[in-house]
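Report on the structure given below.
Removed: one protein chain of the complex. Kept in place: all other protein chains.
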Amino acid sequence: MARSSSKDAQDLFRALWSAYAATPTNLKIIDLYVIFAVFTAAIQVVYMALVGSFPFNSFLSGVLSCVGTAVLAVCLRIQVNKENKEFKDLAPERAFADFVLCNLVLHLVIMNFLG
Amino acid sequence: MSKLIFVFLALIPLLCTSFSPDRPSDRRVLVLVDDFAVKSSHSLFFNSLKSRGFDLHFHLADDPKIALQRYGQYLYDALILFSPTIERFGGSVDAAAILDFVDSGHDLIVAADSNASDLIREIATECGVDFDEDPAAMVVDHSGYAVSATEGDHTLIASDDFIKSDVILGSKKIEAPVLFHGIGHSLNPTNSLVLKALSASPSAFSANPKSKLTSPPSLTGSSISLVSVIQARNNARILISGSLSMFSNRFFRSGVQKAGSPTKHEKSGNEQFFTELSKWVFHERGHLKAVNVQHHKVGEANEPSIYRINDNLEYSVEVYEWSGTSWEPYVADDVQVQFYMMSPYVLKTLSTDGKGRYFTSFKVPDVYGVFQFKVEYEKLGYTSLSLSKQIPVRPFRHNEYERFIPAAYPYYGAAFSMMAGFFIFTVVHLYHKCVTFLNPAFGGFLWAMF
């Protein structure tokens, strides 16, 4: 039982991996970007746990900037993904412009809130 | 001392002397007497006043023409009532008018006597002095009486139980006892405004000396006050004495020997006592003023309209005392300032430079609100100083908090790295988009299921 399940798991990961390998490069880049953002957020949370939450606004803006970046990147990924039928009529250029706008707003707010 | 005053007197024009904050001493004094004989029998006392520049106006107490004020202006700065038996004043004057006179900041000397009228008693009561209710009662002291040629009923008392205050009685000690012959009064101990200037000895009591003592006397011992002074809240000063004859030339001049005391004084202490006391009552001594309150942040000169929490500030005030002729620096080490909002947040004793300037510096507490600088200075014999100055204290402005906190550098780093990441990503993404456009078949087919 245990062996079969572990084998299943192996199959699963293999399938996952192969599926992912077929992802277009631009999506992979986005994924990389998301991972980078989430990783930065995690580091900050750990740091906060060690040091304490004194400049809470800085912590909040730091973490939320990462989370926000990640979320926006995921949104972009959803939109530019050609296989996603929901967004067929949405041009990737338009999606990217929206993404840039959203990011600008985000970073403006972050700058405001950081200090 | 008196010479000095005399010299000063010559300098002062007689008519320009109404009571003013700059010159707190009284100038025009109305004296109401029962009959004009008092004018001569008490001439020593009056002369000492005259010699200090007071302008005395004598009137009979029931003179129908007397008036304290005309057209809303008071005609006099002070009032001396040497009319213990008067039942009702003439003219427009009555008890209420006299009390209004006091309440508007003027001074009053009242002398009662053993047969003091209800009117005089009422005035005294309004001022917080309760004369013995028995109209025939006198203060009797069988051990502290003044030795005299005729062995009397011991109603002539020699008392040396003075109030211990240099301000009220002058710095020179009164050596000889003061002669007293009259009725005693009691004070309410909770009354903080009234002081016993001269009290009776523990063996004294108040009773009718002619009749036999049937019940215990209502007033006994040192709770009997012979002469009291009152400083009202508006700094008007009142002197109430249970005896008119104390002020008389006869008492001023006579020698005194207290029973049981070997020393016989050539001259009683009455003159010195009343000269000094009248100086105090007529504001020639013990009158303080505070001017020039300043406060500012440390290192700045201008007074701000608002402070911020945790500011360091300096506070200074100048306090002067009226010497009868000029304002002299007041020197003391017990002037305190409060930084007050419902309760004092800061209480500091001010240090002085000896020239009247008091100063201190402190840090504004970490509480915002509307604060007050308060100086409440109440010292025995001195006029009370009550200064308060309102000043709001605000919290930090939004741009006054610490900006770059070292502990937050990782967060800054993260935020900026996100920004940098965004730019790099933009570039890379746009570039790769071209690639994917060139190579559309590259898209994964598995995504179709999504």
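Chains: A and B, in written order; residue numbering restarts at 1 for each.
In this section, a residue touches a chain if its C-beta (ideal position, glycine included) is under 8 Å from a C-beta of that chain, and two chains touch if they have at least 3 such contacts.
As a working rule, contacts and distances are computed from a predicted model.
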| item | value |
| --- | --- |
| UniProt protein name of the chain not shown, from "Amidase domain-containing protein", "RNA polymerase II subunit 5-mediating protein homolog", "dolichyl-diphosphooligosaccharide--protein glycotransferase" or "E2 ubiquitin-conjugating enzyme" | "dolichyl-diphosphooligosaccharide--protein glycotransferase" |
| Omitted chain's touching partners, listed by label | A, B |
| Identified contact with the non-displayed chain, of B:126, B:160 or B:376 | B:126 |
| Identified contact with the non-displayed chain, of A:29, A:48 or A:64 | A:64 |
| Interface residues of subunit B (partner: the chain not displayed) | 87, 99, 102-103, 118-119, 121-122, 124-130, 133, 187-188, 191-194, 230, 232-234, 236, 306, 341-342, 368-371, 390, 392-395, 397-398, 446-447, 449-450 |
| Residue ranges of subunit A at the interface with the undisplayed chain | 5, 8-9, 11-12, 15-16, 19-20, 56-57, 60-61, 64, 67-68, 71-72, 74-76, 78-79, 84, 86-87, 90, 94-95, 97-99, 101-102, 105-106, 109-110, 112-113 |
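Note that in this section only the chains that are shown with their structure count from here on.
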| item | value |
| --- | --- |
| Residue ranges of subunit B in contact with subunit A within the complex | 403-405, 407-408, 410-412, 414-415, 417-419, 421-422, 425-426, 428-430, 432-433, 435-436, 440, 442-450 |
| In the complex with subunit B, residue positions of subunit A that touch it | 19, 22-26, 29-30, 33, 36-37, 40-41, 43-44, 47, 51-52, 54-55, 58-59, 61-63, 65-66, 69, 73, 81-84, 92, 96, 100, 103, 107, 110-111, 114-115 |
